[in-house]
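Note that one protein chain is taken out, while the other chains of the complex remain in position.
A, B and C label the chains in the order they appear, each numbered from 1.
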Amino acid sequence: MADRPEPARAARTAVLGPNQYGKAETRVLKVTRDGAVHHVRDLNVSVALSGDMDEAHYSGSNAHVLPTDTAKNTVYAFAREHGIDSPEAFAVRLARHFTDSREAIRRARVRVEEYAWERIDVSSPARHSFARRGRETRVAQVTRDGEGFEVLGGLTDLVVMNTTDSEFRGYAKDAYTTLQEDGDRILATEVSARWRYGWTGAAGAEPPAWDASYEQAVRHLLTAFADTYSHSLQQTLYAMGARVVEHRPEIEEIRFSLPNKHHFRVDLESFGLTNDAADGAVYFAADRPYGLIEATVLRPGADARIPDDTTTR
Amino acid sequence: MADRPEPARAARTAVLGPNQYGKAETRVLKVTRDGAVHHVRDLNVSVALSGDMDEAHYSGSNAHVLPTDTAKNTVYAFAREHGIDSPEAFAVRLARHFTDSREAIRRARVRVEEYAWERIDVSSPARHSFARRGRETRVAQVTRDGEGFEVLGGLTDLVVMNTTDSEFRGYAKDAYTTLQEDGDRILATEVSARWRYGWTGAAGAEPPAWDASYEQAVRHLLTAFADTYSHSLQQTLYAMGARVVEHRPEIEEIRFSLPNKHHFRVDLESFGLTNDAADGAVYFAADRPYGLIEATVLRPGADARIPDDTTTR
Amino acid sequence: MADRPEPARAARTAVLGPNQYGKAETRVLKVTRDGAVHHVRDLNVSVALSGDMDEAHYSGSNAHVLPTDTAKNTVYAFAREHGIDSPEAFAVRLARHFTDSREAIRRARVRVEEYAWERIDVSSPARHSFARRGRETRVAQVTRDGEGFEVLGGLTDLVVMNTTDSEFRGYAKDAYTTLQEDGDRILATEVSARWRYGWTGAAGAEPPAWDASYEQAVRHLLTAFADTYSHSLQQTLYAMGARVVEHRPEIEEIRFSLPNKHHFRVDLESFGLTNDAADGAVYFAADRPYGLIEATVLRPGADARIPDDTTTR
Partner (left out) sequence: MADRPEPARAARTAVLGPNQYGKAETRVLKVTRDGAVHHVRDLNVSVALSGDMDEAHYSGSNAHVLPTDTAKNTVYAFAREHGIDSPEAFAVRLARHFTDSREAIRRARVRVEEYAWERIDVSSPARHSFARRGRETRVAQVTRDGEGFEVLGGLTDLVVMNTTDSEFRGYAKDAYTTLQEDGDRILATEVSARWRYGWTGAAGAEPPAWDASYEQAVRHLLTAFADTYSHSLQQTLYAMGARVVEHRPEIEEIRFSLPNKHHFRVDLESFGLTNDAADGAVYFAADRPYGLIEATVLRPGADARIPDDTTTR
């Protein structure tokens, strides 16, 4: 490094702004054996660290740079030492470790995806066979900045559909509007949601029961999706969010990204066929373009802190 | 066309070989209403036709070319007129139609993917809310060539795992072998399978109950995967295939493509940690490269007719 | 709607936060004919609108909801009426239209991807044959909020590699560090970048020459990538950003997301083979996990306004 003099700071024509670095997508499977009954947790862990990293960028000094390879090793070692109770608890432990262990690291963000496995039904008492469930992917994000934690739970890839009780009418029209009103349409979407927990790691505050909270949040949003007579995907989104916030006091806000997975009723008139919804219709499932509805629903008084693109990543 | 003279056949320096054309990936959803209880079948249908198509290629004459757009329309119209009983029955109907309706079309191959939906549990008696199941994708392929049918059932994307009862030892070694033997490893794979039915549409022959046959075939291959103490993925593959062939007389052969989804036990010794399988280990789920095991299992006396790449598409 | 009374606002147990909606991924190709010489612009356009949308969410009133289908129609009609000069100019035009035309719409964000085509070399003077270039994807994002515009340019999917002049040494170490220092490694990444233009649509301010600016920004970041002797990907990132900011006065800040596409030198010692970098080595191109380096580089005095996840979408 000696022969690469750092430009005097005054002379800089460009300066460093917000930055973070880390190891993304460390895939870790933890098996726990309870005699012949095995349990698994299957995670994809992404760690992002920030802090005193100016010189790494300006002069190429790596003195403060803990290698991303070390973040990977830490994920594996922690899975073995402490097990994986839940994505949220595991991410809290990792985020605390990184910010506590090195002065140069002031902020850690840990993102986790969890893949669910269900047991394959067998007659023997052994329980070590699994099929990947494949419905939604559970996600969590824990950020530690200074002392406090921010914990997001959530999910992606949950495709849901109502085959009736959905209409779209009475909308605004302009010179480019050709859409026909529809009193009985299919409503389908692929739910991506992130919810923020009130827990911030304050002394004496008990963390939520993360797994139970996840299950109940999913149950509530599915129930609201199914039970709501929908005038629009916006209205359904609000109903889903409101039901979660109302029933889960540990959750302060929830943000959704809901692509409208359009199913268009096919026009079969040319072939002498009707195709009415009431009668059991045939639909074309379209790929692109698609409507995309995004919104946050909050407990009154809570702050909206989940940024825009968090749910569309 | 008049001003584009066809080269005399004798002069041809290149000739047409095997060919087919059609519409791929027509996405059709059929809803059936039984009062407030709705049922759905959600398919992706690909039609490939062949026959007397030489002039289409040589001179650009489209006289024998039924547009692919027409194949798409036919899929939608048939779904409305006849409903969708099962992927196999729907594909049989389409293949028969194309080969019967036009002399120039001598062979039709219809491939179908089916996406499964499960009901969202609600308290109301209405039943029109669904979540896409997301585990495996069911596939079917029906080929009609002349009078007979060939029907393949199958599936893709079924990820399964045994967390013990798998070893890999006693293998051949050469100068490039560094792999260590393992007496207790994870066995995980993503099952892609195609099975061929004995039914060929012969007069008087009753077709199988397609949906029931599919469910039972999946049940048997899963059971064999779970119950087999595995010395290799090859052995497990054979056990899965044999069990299907033994229990399902309507199935003549089954071909698998089984990628070995490697889960490597992480070496944690540097951190003063053991990581034994018996003790509940931590694994790295690798992406690439991966072992890939492919084989057909047959009823004795049956012909192996499912080609190589059918299961790796 | 009459029979669905809106809950009194006071009684709400959940409230609406930030929200937007629109049509995503409208795929539009515009051909321009200049005699026998054709030109193409091939875009993927995503429109997101926000404003007075509370009732759409709370009560299902669609009175203020311009259908997303209308946004799609507008994209097509504008492409025909006004042509597509550049992704940025087209997005500016659309964003202005949506916010100017309806009082309820206060903010419009238009995201564009552009796919580049190169001409197929032929001997004839006709120029209507193209091959999709496939290197990077150009992106743009225009936001209009009130009167001002914010314009981001950028790109994704640009994979680059230096086969030497890269080292990683002198880094911090802790109990979980096992990585060996490397004085001659491969540095490869897939560049995702977004840069913010100073232009905000103020009266009298001439917009940049968008296409030329894009080309030059790409040229500068590529040159900096190639010319920098790298002590880390962080340092290379800064060099890339600084060069763009220094040479392009129209650009205020640039944010990168740079995954470290690890190429590990294979250990071939067991086979009696050396594998030194200096000697022409063999590398394993790894998929996951990967280091991920993200940072903003700014013109001194400029604000860092490009959020975190913009570059990792």
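Keep in mind that, in the parts below, a contact is a pair of C-beta atoms (placed from the backbone, for glycine too) under 8 Å apart; a residue touches a chain by one contact, two chains touch by 3 or more.
Quantities reported herein were computed from a predicted structural model and do not represent experimental measurements.
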| item | value |
| --- | --- |
| Residue of C:His128, C:Arg169, C:His247 or C:Arg305 touching the missing chain in the full complex | C:His128 |
| Residues of chain C in contact with the chain not shown | 27-33, 38, 40, 42, 73, 76-77, 79-81, 83, 117, 120-122, 124, 126, 128-136, 157-165, 186, 222-223, 225-227, 263, 266, 268, 271, 273, 275, 277-287 |
| On chain A, residues whose C-beta touches the chain left out of the figure | 175-176, 178, 270-271, 287-288 |
| Residues of chain B (touch criterion as defined above) contacting the omitted chain | 1, 4, 12-27, 46, 48, 53, 56-70, 72-74, 77, 101-102, 104, 168-174, 176-179, 229-232, 234-235, 237-238, 241-242, 245-246, 253, 255, 259-260, 288-300, 304, 307-310, 312-313 |
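By definition in this document, only the chains that are shown with their structure count from here on.
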| item | value |
| --- | --- |
| Chain occupying the most central position, where position means C-alpha average | A |
| Centre-to-centre distance between chain C and chain B (centres being mean Cα positions), rounded to whole Å | 37 |
| Approximate Å spacing (C-alpha centroids) for the pair chain A, chain C | 21 |
| Centre-to-centre distance between chain B and chain A (centres being mean Cα positions), rounded to whole Å | 31 |
| Junction residues of chain C - those touching two or more other chains | 176, 178, 288 |
